[in-house]
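Quick one: this structure, given as structure tokens, is what I'll be asking you about.
A single protein chain has been removed from this complex, and every other one stays in its place.
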Amino acid sequence: MYDAKKIVPGILIFVVLFTFPLWSNMGKAAPAPKPELPKTEKVCVMDTAYMKTEHMVLLNQWRDLVVRDANRLWVGPDGKEHFMSLQNSCMKCHSSKVKFCDQCHNYAGVKPYCWQCHIEPKENM
Amino acid sequence: MATVPKPSELGKVDHRPPQRPWTETTPEFRPGTFCYGAKAKNLDVVGMPNPREWNPADEDWKLPDDWKDITLKGMEDRLNKFRSFKLFMDICVRCGACADKCHYFIGSGDPKNMPVLRAELIRSIYRKYFTGSGKIFSKYAGARALTEQIIKEWFYYYYQCTECRRCSVFCPYGIDTAEITMMGRELLNELGCGIDWIMGPVANCYMNGNHLGIQPHAFKDMIMFFVDEIEAVTGVRVEPTFNRKGAEVLFITPSGDVFADPGTYTLMGYMMLFHEIGLDYTWSTYASEGGNFGLFTSHEMMKRLNAKMYAEAKRLKVKWLLGGECGHMWRVINQYMDTMNGPADFLEVPKSPITGTVFENAKSTKMVHIAEFTADLIRHGKLNLDPSRNDNKIVTFHDSCNPSRAMGFFEEPRYVLKAVCNHFYDMPENTIREKTFCCGSGSGLNTDEFMEMRMRGGLPRANAVRYVHEKYGVNMLACICAIDRAVLPPLMNYWVPGVNVTGLHELVGNALVMKGEKKRTTDLRYEPLPGMEEEEEAEDV
Partner (left out) sequence: MNASQSMVFSLVAVGILVCLPLIGVTAGMTSLFGVIIPYAAVVVFFVGIVARVVRWARSPVPFRIPTTCGQQKSFPWIKADNLDNPSDTKGVVLRMILEVLLFRSLFRNTRLEFYDGPKIRYASAKWLWLGAIVFHYSFLVVFLRHLRFFTEPVTPLVTLLESVDGFLEVGLPRLYISGLALLAGVTYLFLRRVSIPQLKYISLPSDYFPLFLIFAITATGLLMRYVFKVDIVGVKELTFGLATFHPVVPKGIGVLFYIHLFLVSVLFAYFPFSKLVHMAGVFLSPTRNLPNNSRMVRHINPWNYPVKVHTYEEYEDEFREKMIEAGLPVEKKE
């Protein structure tokens, strides 16, 4: 091999950079997030699968209906009426942002902008 | 020999590729578009394989029985010797940036003259025999099996590339088609499939010291003829020496300057300059060729021919080497000579005896370009120049491919040019310096049987000259290359009548006011100097 003095370091830099995910997590466990589920209620406004992937879309719709149309009532697919409010409805069951919202959001690196307007609940961990 | 169609016909070029994929087309060996095959006697002189009488236009090329093995083994050998070759086989993404940069493509419209396809001609073979994907997926991976037809295709297109490197300027990975063409030609030469216009000069240069095969006594005679010419024009008798031991400088220039107009005027310019500054220099009849057609044959042949320069410098015990105006000669000197035939530790770092300037940029090769040397003289005010003697010449400068893209030699010649003539106009930006266009006849393709392709390939250069010809009235195309001086005149005659060709040092010779010279009435071509037209006529009467 020729020019090893330049090429070997080059290869090493490439390998080290590209294996960043492998060595930066060395020895770390992979704890899947465990959002704390409400103790009082068993079902949310929609089914779990939908809420997992689409809750942000629903919250966005709610926000628009409340803020732009001054409409606070929302009828779910099952015919039940819900009061559209992050702090007074959602957080009534999911009472802890830290133990519920942040669990997955932090894990997936998501930074929702809910709390730019809403007042973040004060929690003592 | 085929006649070349009229410019108006040749100028109609269709750049749209044909319907048939390039893998299914074969070249037509039409007169004017290919060079004659290398003759057996020339191959014999230098011991090259498969000498025979053959004609590229024939069906049977009389290849050796094991031509396929030779070719594939030759490829493997070169893949292992040249990283450039191996790398350039792998990394092309066919972005097409090079496609319209080639003068032969611009002038011919033949898609296989796009540098990318020129390289694919050999890359497809590389894939078939040297990569796993090519072996498995064959044509789906862009691979082709090697056939005799492909050897013919290589011959046709690797002798339709002047190794000018313009494509490599634009390639995002610096892929240099010259490298690929050089490999292609090496492989062809292993089968005895070179061209005679290259092999003839190679054989001559090897045995007699120069491309023309001029023997030592004749070489001296020819130079002495120009000594007389100089005396006739200037009244000054210059005194060149030959094969003289102990001279300070060995001067080597392409032999074209010694025998063919307008290079001969450049030769006169050199000798007048050397005389005027009192340079202690010698010519060599053994190393009487600056050019090196070995570069167009193989790396080995390049080395074999180039070896004479250092060998002769050593024998004559000179201090350093001075090189004349030549394009590919300077590619060899700048990029190959020291590596191949160095170290030149028996020489001294070149130092101008007139100005005291030490040529640090040549401290290892110990060889200086004459335009560098002259620029330094002018810079130090050592020359008495009268640029008005060139006032009837409206000059533009053709950057030769090799000094441009294998050296970066742009300002030195322009500096000299601006000092020796008052009317200088550069051609448009995209056609000069590193983007300069080939004369269309470089790399050993300056033969008459190739005239149609030469005119096609020279079209982009001629087109740019025509621009300044029409805009500024340019009537003189200056250059620092012997092949240029030989091939640009017919090119200008064909595309831009009214533009003549000159070497840089011809203009220096015209402008140089020599000690003890008579009143000059003509330039080196015996054409009246500006303002002297009447005196000339009077003298003629």
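First chain written, first letter: the chains are A and B, and each begins at residue 1.
The rule we apply is simple: a residue touches a chain if its C-beta (ideal position, glycine included) is under 8 Å from a C-beta of that chain, and two chains touch if they have at least 3 such contacts.
Predicted model, so just to flag it, every value in this text is computed and none were measured.
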Touching residue (missing chain; options B:K363, B:K471 or B:K518): B:K363
Of B:N189, B:T285 or B:T374, the one touching the omitted chain in the full complex: B:T285
Need a quick check: the contact residues on chain A for the chain that isn't drawn. 1-4, 7, 10-11, 14-15, 18-22, 24-25, 28-30, 32-33, 49, 52-54, 56-57, 60, 104, 106-111, 113
Spell out, residue by residue, where the missing chain touches chain B. 11-13, 15-17, 19-23, 47, 79-87, 90-97, 99-101, 106, 111, 114, 116-117, 120, 131-133, 139-142, 165, 168-176, 179, 206-209, 215-217, 220-221, 242-245, 285-286, 299-300, 303-304, 307-308, 311-312, 315, 333-336, 338-340, 342-343, 357, 359-365, 367, 372, 375-376, 379, 404-412, 415, 428, 430-431, 434-435, 459-460, 463
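The working rule: only the chains that are shown with their structure count from here on.
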In whole angstrom, the CA-centroid distance of chain A from chain B equals 68
